[in-house]
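This structure is in structure tokens; I'll ask about it shortly.
With one protein chain removed, the remaining protein chains of the complex are shown where they sit.
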Amino acid sequence: MEIERESLRARQLRARDLLRGDLEGQDLEKYVEERLLTTTLENALNWGRANALFPLTFGLACCAIEMMSMVTSRYDIARFGAEAFRASPRQADMIILSGRVSIKMAPVVRRVYDQMLEPKWVIAMGACSSSAGMFANYAVVQGADKFMPVDIHIPGCPPRPEALLYGFNKLQKLVRGKPDLGWRQRYNAAGTEEWARFESGKPSPEAIERAAVALEMPTLEEVQRERERSTDA
Amino acid sequence: MLQSYLPVLVFAGLGILVGGTFALLNSITGPRRPNPIKGQPYECGLPTHITRSFRFGVSFYMIAMLFILFDIEVVFLYPVGVLVHATKSVFVLGEILVFVALLLVALVFVWRRGALDWK
Amino acid sequence: MADDLLRDEEITERGVAREMEDPSSSLVDSAEIIHREPEGEGLEPEQEVLTINMGPHHPATHGVLRLIVTLQGEQVIDLKPVMGYLHTGIEKSCEDKSYWKVIPFVERMDYLSYFFQMEAFCGCVERLVELEIPPRAKYLRVLHMELNRIMSHLVWLGTSALDLGAISMFWYCFRERDQILDLFEMSTGQRMHTRFFQVGGVFEDIPLGFEKKVREFCSVMPSRIDQYEALLDRNEIFLHRTREVGIVSRERLLELGVTGPLLRAAGEPWDLRKVDPCLCYGDFDFNIPVGTVGDGYDRYRVRLQEMRESVRIIEQALDGLPEGPWVADDRKYVLPPRDELSTSMESLIHHFKLVTEGFRVPPGELYYAIESPRGELGCFVVADGSSKPARVHFRDPSFVNLQAFRDMSVGGLIADLIQNLAMLDPIIGGVDR
Partner (left out) sequence: MPDAPGLELIAQGVEEGRQGTVIETAFEHGRATLIVHPEGVLHALRWLRDTPEQGYTFLSSLHAADYLPATPRFAVHYELLCRDRVERINVKALLQDPAAGDDSNGASPEEKLPELDSCVALYPTAEFQEREAYDFFGIVFRGHPDLRRILMPEDYVGWPQRRDFPIGGEPVLFTHNEIETPRWFE
């Protein structure tokens, strides 16, 4: 299980707090509890969790109809052990946000998510819950990850049931602790720039030259320089 | 005498064992992260004001009583099933039929009095 | 409002570490929190009144509809539907898109009858610009709309039988739905929200094998409907749950503006396809199923029979499918065919103008109504001469039919409330727009 850069950072911080004695009460107890579990038990548990994920029936809009057809015999999520759609958040492991989340619905979604028991995961199905899709207007929250942590974003409007199943398999890999890396981790990119950053985090000059030439794009420095010029002009 | 009860005891023991391990395993390994919202009652995703002291209507009580009455009757039929097969005598069958007939009279009375339909 | 929602992160063993903070301190639900003083004390025990939320997240509300129900034991005393939990401001978004781009928005309102929404909008705009669409396009539109009506009734039958406990119906109905979606995918390329209609006709002609596949489907479908009826028609539980339940008189329904299967189940033969036929509904002979009592069972029977009628319409549409162009050739509103671009200059200009800015509609406003699976679906477009509609409003049948829900359920039991909502078949996307 290769260690993620970010989670390594978080563990270092907590270890430092522990050494300084700043870590007490609930955090300390949780820290110790995590250390106690041996990795084999962890893997066994994750394996059990991955193959019996109970989704919560959370049909919002058109994606809900495709989510329903995922349960039927043709696409059959029962093959992955997830056809038991639980109605109450207490018995659900995973919530599939299928549809657009309006600003009136956001507190309800957040509350239902809070009332779900740990460990819990979130799939943002379709463009609308991932990024408000084509409804960039006053009524829709621009992406469900603005008010709750989302694990898997599935593109499509509505995504085909096969796409939902593929997203569900990705979630199972994530639950087993061996997540497929998202494009940002794979290409070590932070924002939307088109060239890969190297381990040092700073893109090497040749990489930028090559990318700029290839894409006839202004490099990051030129963009920033021209922006300063425009701001003080 | 104890011989005939052994299977029942083994069955009950296994049941408790399996049920217990799952519950215990769950409480040990499950990550626990309480937050203020999780404790509140779930009412379709909205904050709720249901107070603990909720008083049920009397009609629920009536239906519950009737259910218990006829459910226990069915429980009695199970051992009789085994007995009728073992003893192969008509007497046991006749006895249980009388028992069922008696309760049937009770059912017809309750039905005619209108306790079954909801008001 | 959107940017002050707390960005919440959580430490879990998911490999990505985020620190934990109080999740929803600022996210109190703005909808009025029902302040219920325990009013039980004043009344005798059996008048114990309880107000609960059959709230936005509920398996039986067919979407995110919230019902504030006041109960006395099992009896429903008062019912207040609260909507808007799926309001996506589609009508506002349409106002800053050109006519060409409004069609995908319009489809996503009532997401089970998307062909009808497209037809309502395209028909309205075609009447505004007085553009006549060729007969083949009319037949193709009716063909796809009737397939969509069957699919919409199948999803209704699956989910409402699920609500009443017949879970196996869900799998059967969605088996047929997938067949119809395969047909849509073959002719339009996409399962749902196909954007197949455009102003001036249809986007693309149907492929060669499509007609054979639709005929196969039409030959199989009536036997499948017989299977549904065999499952449900003499099913004692289904009969007890739906017979004599949620009856609303015909006059009251008309007063409340209810249209569609609900009105026809109450004995009123009002169907816009027969009464005010648009497109080429006049060329087909089909009859309108009309109920007598107007209870849940009649609504179920009317919709089942409508599916059979739709199969008949599809077969007649296939037999009479005329040859010829599938889109109008008026270059001001319709893209010229691709091969012409390399040869003629003015089709290149038309193409360029249409693609960059879209066509302009002379100022005017029009209301155009068609019969969707849930009732009269009206589209009101105000054009102010520019290439963007000034106002697009949809009269959604579910939104208006929901007003009758209160009359149906008050006085009944909770189980009847669930059954009435299932038979009312509201699509919350259409209710909240």
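Each chain carries a letter (A, B and C) given by its place in the written order, and its residues are counted from 1.
As a working rule, a contact is a pair of C-beta atoms (placed from the backbone, for glycine too) under 8 Å apart; a residue touches a chain by one contact, two chains touch by 3 or more.
Keep in mind that this is a model prediction, so the values were computed, not measured.
Student: With touch as defined up top, name the shown chains that contact the chain not shown.
Tutor: A, C
Student: Which residue, A:43, A:88 or A:137, contacts the hidden chain when the whole complex is considered?
Tutor: For the chain that is not drawn, the touching residue is A:137.
Student: Out of C:311, C:328, C:402 or C:421, which residue would touch the omitted chain in the full complex?
Tutor: The one listed residue touching the chain not shown is C:402.
Student: Of the residues C:91, C:163, C:176 or C:309, I need the one that contacts the missing chain.
Tutor: Checking each option in C:91, C:163, C:176 or C:309, the one touching the absent chain turns out to be C:91.
Student: What does the interface between subunit C and the hidden chain look like in terms of residue numbers?
Tutor: 2-3, 7, 30-32, 83-84, 87, 89, 91-93, 95-96, 127-128, 130, 254-259, 270, 275-276, 364-367, 369, 376, 378, 380, 382, 384, 390-391, 393, 395, 399-400, 402-403, 432-433
Student: What subunit A residues would touch the chain not displayed?
Tutor: 103-104, 132, 135-140, 142, 190-194, 217, 223, 227
Note that in this section only the chains that are shown with their structure count from here on.
Student: Chains as vertices, touching pairs as edges: which of line, ring, star, complete or other describes this one?
Tutor: Basically all the chains touch each other, so complete.
Student: Contact counts by the stated rule: is the higher one at B-C or A-C?
Tutor: Here the pair linked by more C-beta pairs in contact is A-C.
Student: If you average the CA atoms of subunit A and of subunit C, how far apart do the two points sit, in angstrom?
Tutor: 32
Student: Among the residues of subunit C, which are close enough to touch at least two other chains?
Tutor: 10, 12-13, 23-24, 28-29, 31, 55-58
Student: Two or more other chains touching the same residue: where does that happen in subunit A?
Tutor: Where subunit A meets two or more other chains at a single residue, that happens at 108, 111-112, 114, 118-119.
Student: Where on subunit A does subunit B make contact in their complex?
Tutor: Where subunit A meets subunit B, its residues are 30, 37, 41, 45, 88-90, 108-109, 111-112, 114-115, 117-119.
Student: Given the complex with subunit A, which residues does subunit B contribute to the contact?
Tutor: These residues of subunit B touch subunit A: 29-33, 35, 37-38, 40, 42, 44-47.
Student: Touching subunit C in the complex: which residues of subunit B?
Tutor: Residues 31, 33, 35-37, 43-51, 53-60, 118.
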